[in-house]
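Take this structure first; my questions come after.
A single protein chain has been omitted from the complex, and every remaining protein chain is retained in its original position.
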Amino acid sequence: MTIRVTVWNEFRHEKDASHAASTIYPNGLHEPIASHLRQQGLEVRIATLDEPEHGLTDEVLANTDVMTWWGHMAHAEVSDAVVEKVQQRVLEGMGLIVLHSGHHSKLFKRLMGTTGNLKWREADERERIWIVEPGHPIAEGLGEYITLEAEEMYGERFDIPAPDELVFVSWFQGGEIFRSGCCWYRGRGRIFYFRPGHESYPTYHNQDVLKVIYNAVRWAAPHTIAATPVVNVKVPLETITPKESAAD
Amino acid sequence: MTIRVTVWNEFRHEKDASHAASTIYPNGLHEPIASHLRQQGLEVRIATLDEPEHGLTDEVLANTDVMTWWGHMAHAEVSDAVVEKVQQRVLEGMGLIVLHSGHHSKLFKRLMGTTGNLKWREADERERIWIVEPGHPIAEGLGEYITLEAEEMYGERFDIPAPDELVFVSWFQGGEIFRSGCCWYRGRGRIFYFRPGHESYPTYHNQDVLKVIYNAVRWAAPHTIAATPVVNVKVPLETITPKESAAD
Amino acid sequence: MTIRVTVWNEFRHEKDASHAASTIYPNGLHEPIASHLRQQGLEVRIATLDEPEHGLTDEVLANTDVMTWWGHMAHAEVSDAVVEKVQQRVLEGMGLIVLHSGHHSKLFKRLMGTTGNLKWREADERERIWIVEPGHPIAEGLGEYITLEAEEMYGERFDIPAPDELVFVSWFQGGEIFRSGCCWYRGRGRIFYFRPGHESYPTYHNQDVLKVIYNAVRWAAPHTIAATPVVNVKVPLETITPKESAAD
Partner (left out) sequence: MTIRVTVWNEFRHEKDASHAASTIYPNGLHEPIASHLRQQGLEVRIATLDEPEHGLTDEVLANTDVMTWWGHMAHAEVSDAVVEKVQQRVLEGMGLIVLHSGHHSKLFKRLMGTTGNLKWREADERERIWIVEPGHPIAEGLGEYITLEAEEMYGERFDIPAPDELVFVSWFQGGEIFRSGCCWYRGRGRIFYFRPGHESYPTYHNQDVLKVIYNAVRWAAPHTIAATPVVNVKVPLETITPKESAAD
């Protein structure tokens, strides 16, 4: 079965001709991501903030196995109703890949239960992403680390639940470290947070970064999607006998 | 330092003279809990749903190290503003012990990011709570299991994030099992969910149940309470040098 | 790439004509397991205790992606040299599925660092294996639980490291529970322990049990196999400057 991916992008910085992002990602930073996933044979759809329902209609959600999410300046404009629907879909099994500044999205904060706060700095500094779990499916095909010559810094303390699987930790030239590749299981869904991707750097043109996103999509793809209901089990599976018939 | 505990109770069932809870817990089910914690030397305050701000003013929150939470029929009446404040306090370090039907409280669902859904049955059946991590501080002073001769059944699948530490698993006579003692770390705070405590059974008069709650309060007590801010670290800790000066 | 599986079996009970196992599994309990995996298209090899090197030569290990392990009465006869080699191969990435009484094998105890001790009883009692993580790959295609009408009981406390992922918990008619489907990551390898499979019951003829083993093999298959060496990194990746040149 072909994995069906929805690449969601806020798509605002790139439309501002005065912003570096408009040059680096003239068609939106979702384009290199979507293009790479299509080349790998996945079925890819794009959705953006300024579409009706942010492009995330019930029909789109019903046909999405894994969603990627990039947002930054307009987190507050994402409607609560859409966030609620996407969260429910993740709990039912849809995979979710949260990218970079998506750490402060309503969606990520609701799924984590924490603030997503962190330290940051824009100083064109080197990031080295170390693979601490080389056997993990998301690390497939990578070397010992990925070097990005210039990126925004994110530093600890990153206010997240301890990841269920910690795959990457970043080193920054200015002296900080960051848990930059984190897996969580929520409901039936799998969530991966991947740190790099500031809009003013060509990070989503980096082949290793794209490989990680592809690996993460495959890791997060569900085998089935189903809600976990509340059930009143009136008829027990076993006969319930009063105390005196038991051994203790 | 004496641990300061706020025992929060919805306190509705017990005021209904036609409900078994009014006989089992004439002064509210918070009373045996509060009384036990006081006997152990803790400083205990009580707060209930029908007080102004549900009894959870800024002053109360500022002076609470650990909160216990029992709610059932009126989860929807808890104000979002209070839930928001309590959640923030947990992330800053306040311990939280969620009891029984509190699994569906707004507070628990927000901190977990999941629905808290589960199976249930009222059939006066036996529950045996097995200790699967006997070395855990919350298991101090317990035997191999706790038997409750009659309780409501809660069954899997329980829609929670996999606990960071799973201390208890319950066996039910009718054929189900349940992860009934679960620890999570969120922000700087520690959260413990403890399953038993249906309002129509005398569970909170059981000495082992009270011992677990006391152990959990001690385990969840913070060493410091502090927010995790967003910080723009303009001055780096280390000198940032351009690419050509580095080895790779 | 076809997954290459080695199904390892102690293969002693089945050769004893007075033992029930000789009737239930006339060709060894490895046969229904191997047969099922072959039907699913995997490449399967069998190895048993009484072969030279227990059937686990360097050549076999070099060509195994995932190994399943069943042992019981003769754990002590497995040579330390073979255990050492298999452990190293797991750390390099080979998947390992440990079945039932394999909890006391030298191999499992070395990989866990614990005793593997537990409670047990042979009383032809019902086991109900509850799926607590229905979204997990090992739960694919299963319902809410698997019922085995008669099995040996294993009860907590099971002396294992808390599993990295807990997929199944068993209910037993006699009053116990057990963490019966447990995942661990060790080195680059993935390990799954699956409880059922006492030799005097036809458990390995049960289709759901076989499905779990197949799912587990797929989950445990590595993407690459490689050792983690000790490396003296004499030339640093970055220029190391003395204290006075840094900001702090």
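In this document, chain identifiers A, B and C correspond to the written order of the chains, with residue numbering beginning at 1 in each.
Here, a contact is a pair of C-beta atoms (placed from the backbone, for glycine too) under 8 Å apart; a residue touches a chain by one contact, two chains touch by 3 or more.
Only a predicted model underlies this, so the values are computations on that prediction, with no experimental measurement involved.
Visitor: Of C:16, C:58, C:77 or C:149, which sits in contact with the chain we cannot see?
Guide: C:149
Visitor: Please output the residues of chain B touching the missing chain, sorted low to high.
Guide: 93, 126, 128, 133-137, 140-141, 164-165, 173, 175, 185, 187-190, 222-224, 226, 228, 237-238, 246-248
Visitor: Counting contacts across the full complex, list the positions on chain A that touch the omitted chain.
Guide: For chain A, the residues touching the absent chain are 128, 130-134, 144, 155-158, 162, 165-166, 169-172, 175-177, 179, 235-239, 241, 245-248.
Visitor: Applying the definition given at the start, please give the residues of chain C touching the unseen chain.
Guide: 87, 91, 110-115, 117-121, 123-126, 147, 149, 153, 155, 157, 159, 161-162, 164, 173-176, 184-187, 228-234, 236-238, 240-241, 243, 246, 248
In this text, only the chains that are shown with their structure count from here on.
Visitor: Would you mind checking which chain's C-alpha centre is most distant from the centre of chain B?
Guide: Farthest by centroid: C.
Visitor: As a quick test, compute the distance in whole Å between the mean CA positions of chain A and chain B.
Guide: Between these chains, centre-to-centre, one finds 29 Å.
Visitor: Which whole number of Å gives the spacing of the CA centres of chain B and chain C?
Guide: 35
Visitor: Can you list the residues of chain C that touch 2 or more other chains?
Guide: As it turns out, chain C has residues touching two or more other chains at 128, 133-134, 165, 175, 237-238, 246-248.
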